[in-house]
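Data first, discussion second: the structure below is written as structure tokens.
Every protein chain but one is kept in place in this view of the complex.
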Amino acid sequence: MLKKRLIPKLQMKKSRFGNRMVLVTTVRFDEVMEIGDPVSQAKIYQAQAADELVFLDLDASVENREPVTDYIRRAAEELFMPLTAGGGVKTPDHFRMLLENGADKVSINTAAVENPELITRAYEAFGAQCVVVAIDYRQDADGREKVWIRGGRTGTGLDPAEWAEKAERLGAGEILLTSIDRDGTREGLDLETTRRVADAVTIPVITSGGCGLACHFSEGFLTGKADAVSAGTYFCFKDENPMQTRSQIRNAGIPIRIQT
Amino acid sequence: MIGIVDYGMGNLMSVRNALEYIGAEAKVCCEPGELAGADLLVLPGVGAFGDCMRNLRHRNFVAALDEMVIGSGIPILGICLGMQAMAKRSFEGGEHEGLGWLDADVVRIRPAGREYRVPHIGWNDVTFEGNNPLFADLPADPVFYFVHSYHVQCRNSGDLAATCDYGGTVTAAVRKGNIFGTQFHPEKSQDQGLRILENFVRQGGQC
Partner (left out) sequence: MNTLRRCTNCVIPETHETITFDRKGVCNICLQQEVKASIDWSKKKEEFDALIASCRGRGDYDCIVPFSGGKDSTWTLYYLVREYGLRPLVVRFDHGFLRPNLLENSRRTLRLLGADLHSFTPNWKIVQKLMLQSFLEKGDFCWHCHTGIFAYPMWAAIRFQIPLVIWGEPSAEYTAYYCYGQEEEVDEKRFNRYINLGITAEDMLVRLEGQVDPRDLQPFSYPPLKELRKINCRSVCMGSYIPWDVKRQSKIIEDDLGWTGDEVENVPTGYSYEKIECYLQGVRDYIKYIKRGYTRPAHLASIDIRNGRLTRPEAMALVEQYEGKRPPSLDLFLEHLGLTEEEFLEVSMSHGVSPYRHDPCTVKEGTKTHDFLQWPKYGKMPRNETLQQLERWRRRNRVDKKLAAGA
């Protein structure tokens, strides 16, 4: 039976204390805190039997530069688990660059909205399973969820479920959904929107934003109907690790990989 | 020496890194001549079937692989799309001819039930034949990482080495003499995946 997945999210930015990329946590896409080295943390997650990893370069879009490949190449030397890379990806060549350097899947966000044809071109060149469309959203003043791009700086007016459905039609293989409002708050996932998106598509959905307790993961699977839950902050500041969390998820009756 | 076939598709670095991690000597070969002297071959693959075969032909790998695998019996491990390429034909994006080593077709997986999403992405339990050397020293219910929308349907049940359940039976691995294939990615399946690779490496010189 296919297992539900637990996917640590590794967000990267340039450090304020030296010229290197470091891992950061955010709260509502703001309040950056530096917490570690990307490859070091990735190795830790592998040792703790995380199911996959997502690496996001938070600066690339803003700085309008090419995605960097150094971290993914170093990670792929020592990690034998699925890796998704994203941040600043705009062209099929960027896809190729990241895939050749060790990524198994590539995530596109801003570029997918601004140039939806990219989804199809990537699907045709590399297959749907390589194409992850990341969707960040927040609630507007009317209480409706709307998609935001450029790291949450530019609104699009799109509804996340409708956009996810369109992305699937264009060739996406997976959706990575993030609630900006709940990001880093540890108040729990947005189960309603997760469910709406999961119902709107037939491809797998990874949900994220707000995990603060082990039961939040379980809720994401059971109530949100997500196939995977991703967490960027949850494991960084507590004495919790994926191996502990998966025991608790298992205890809630959810099929998850327990092998050591 | 393990020759990894580089035909421009597939996560070669991961395969090579994994083989080196377990202590094997692996070489990425972008043309047939470079395969000479290999005791074992690995055919990785990520992407679409049509492109895969087109690239293999374009780089003149087909004849060389036929010679080494069918002619000389060198053990080969096909991974994901690489395993699919060993079939007679695929129906992904039209009908395409494969290497024809297995009497099988590559068809889209059609799980019974809307809750089964396609692509089949994630970790799934695999049931394997007890005497398959590829699965030696593994627990009875290993879990591996899958990411695919199509699978190999073998007409000869003797070729079917392992299956998984995803709204129906999905081919997880094949074996026909010196030809091995896994639909899942051993180089992405952590410890149990590395064990599969170790087991394959042990095949060198034994077939």
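Per-chain residue numbering starts at 1, and chain names A and B are given in the order in which the chains are listed.
Rule of thumb we're sticking to: a contact is a pair of C-beta atoms (placed from the backbone, for glycine too) under 8 Å apart; a residue touches a chain by one contact, two chains touch by 3 or more.
These figures come from a predicted structure and were not determined experimentally.
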Shown chains that the omitted chain touches within the full complex: A
Residue among A:D37, A:E145, A:D181 or A:E219 touching the omitted chain: A:D37
Touching residues on subunit A - with respect to the absent chain: 15, 17-18, 22-23, 25, 27, 31, 33-37, 40-41, 43-44, 46-49, 78, 184-187, 212-215, 235-241, 243-244, 247, 250-251, 258, 260
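Please note the rule applied: only the chains that are shown with their structure count from here on.
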Separation of mean Cα positions, subunit B and subunit A [Å, integer]: 28
Subunit A residues touching subunit B - in the complex, by the definition given at the top: 1-5, 46, 49, 51, 73, 76-78, 80-82, 99-102, 104-105, 124-130, 173-174, 201-204, 227-228, 257, 259-260
Subunit A contact footprint on subunit B (complex, rising order): 11-14, 17-18, 21, 46-48, 51, 81, 114, 116-125, 139, 142-143, 145-149, 165-166, 185, 187-194
